[in-house]
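Shown here: the complex without one of its protein chains, the others still in place.
== subunit A ==
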Amino acid sequence: MKKEEVPQDSDNLHEGTFKQIMYAVDNSGNYVQVQSAGWEPENIALDQAWEEVNEKVKAARARVEAGEISPVAYYMEKNLMDLALLANYVGKFQWQVKKHMKPGVFKKLSPKMLQRYADAFKVSVTELLQIK
């Protein structure tokens, strides 16, 4: 990659300010550091990853509203977590967290357990009980 070929495809994901370093060859063939504002293929891939996250969050929200799953499942998606990671954060087994995703079980959770979920998701218990 030549110095002038270093991509400068900025998009809103970078918020216009974040520039990374790339190594590229100058006219005399020496490697130099050049700042890049982003590159199209990377932007596409990143966009796509977020689209996937947003769709999962949307689907989870709809299911919470329909009373099929508890807010735990919604906030897990919203925080880009999977079952293993969430279980790790609240100090429970995965099968226990899975049970807490059932609305009936969730309703009976102790205040202490609710607080643990709220901490893991960085929200208040009120927000945990009533998704916005």
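By definition in this document, a contact is a pair of C-beta atoms (placed from the backbone, for glycine too) under 8 Å apart; a residue touches a chain by one contact, two chains touch by 3 or more; residues count from 1.
The rule is short, and it goes like this: contacts and distances are computed from a predicted model.
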Chain not present in the shown complex, as UniProt names it (candidates "BtrH N-terminal domain-containing protein", "Monovalent cation/H+ antiporter subunit D", "Succinate dehydrogenase cytochrome b subunit" or "Nitrile hydratase beta subunit"): "BtrH N-terminal domain-containing protein"
Among A:62, A:85 or A:125, the residue in touch with the chain that has been omitted: A:85
Residue of A:19, A:63, A:102 or A:116 touching the missing chain in the full complex: A:19
Interface with the unshown chain - residue positions in subunit A: 1, 6-7, 13-15, 17-25, 29-31, 33, 35-36, 39-42, 44-46, 48-50, 52, 80-82, 84-85, 88-89
